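A single protein chain has been omitted; all remaining protein chains appear in their positions.
Going by the order they are written in, the chains are A, B and C; count residues from 1 in each one.
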């Protein structure tokens, strides 16, 4: 009796699919965006902070840009399966005096197919000369990242 | 002759107004927003990173929130008079399971009256259960901060 | 008796302050924004649609622009005291081939001082050549309008 009960439990355990909610989305690794950019999240601290690098796509027309360092953090890293994250890049076009900063705010999801996917919105700001010109300083958009395997 | 030349130089120096472009906007200190929030930027590192605390206004209806820690960075800190900055707050309402993160992206200006002023846009994101629900996760808005004296 | 009762009612009617919630914010008329723009909402249809004109401020640096026609609509016009509204402007800089469109989405409020005030966010889009460049096409910001008296 005991052995058959054990076998039953084992069978159930083996057969039980891992619920999507139990899968975790991990930010570390290499990602590519739907707009042709690539990103590497290289380190991930215990406090949820991370750093990495960002490579804008050839589509940007800013071919003079190589790789940008990024700094960010996750919320409740290690505690929740699908953490919210944010990161920042400060940059400057080589042919321009203009400083720009981009911030991404997204969530790291486990999709219905079990694959990790990042959905993010971003704001990009260009330095202006005075508060009067500030109204035209900021762009907005979205990016979806999938893991490079 | 020398003394009168010196007096002339001194007079010119005293009379010369500091050009607005030479004034610097410093992020450290206490700020209040046009929406009733308060913010203290307490430390400012040589690499442009800073930390501080954020106190949402009573207007938010989220009275259970006390003070939120914030982490951020300036672009070209110490090099430009009106730096771009960004900062992030991760938070969680006490009466809710819902995690939220807010990112601010702004520029620290010296206004025409010589007073420092921060113009920022922000994105606020709420955790959702799946990519399918992601479309309704993000709010947007602006904040203008002036220094608390 | 009747005349004194009538007098009492009249007195009450004259003395009764109009509750803020009963005050209505009306979109028609002339408005100025916190960024130096002016707007006239000239007609207001029964179906909530309206038209008007928009004059960008000198602050925009786009001095070649004169007045732009705007088209919009209110939600539940005449039924709610503080209606949501939206309007659109299609425009083209005289020194440029680039077409742009701006959409405003806001709410018409009666402020605590009894004055009408419009709070709006806007998106501004510039035509690009292909979907690949679309990511950099859109700006975002806010405007607050008060009535020109």
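Just so we're on the same page, a contact is a pair of C-beta atoms (placed from the backbone, for glycine too) under 8 Å apart; a residue touches a chain by one contact, two chains touch by 3 or more.
Only a predicted model underlies this, so the values are computations on that prediction, with no experimental measurement involved.
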Displayed chains contacting the withheld chain: A, B, C
Of C:26, C:40 or C:123, the residue in touch with the unshown chain: C:123
Positions on subunit B contacted by the hidden chain, ascending: 35-36, 59-61, 123, 132-133, 135-136, 138-141, 143
Contacts of subunit A with the absent chain, listed as residue ranges: 121, 140-142
Where the missing chain touches subunit C, by residue: 48, 71-73, 75-76, 80, 82, 84-86, 88, 90, 99-101, 103, 105-107, 109, 111-112, 117, 119, 121, 123, 125, 127-132, 134, 137-138, 140
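We take it that only the chains that are shown with their structure count from here on.
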Mean-CA-position distance for subunit C and subunit A (Å): 37
Length of the line joining the C-alpha centres of subunit A and subunit B, rounded to whole Å: 24
Subunit A: positions in contact with at least two other chains: 123, 132, 138, 140
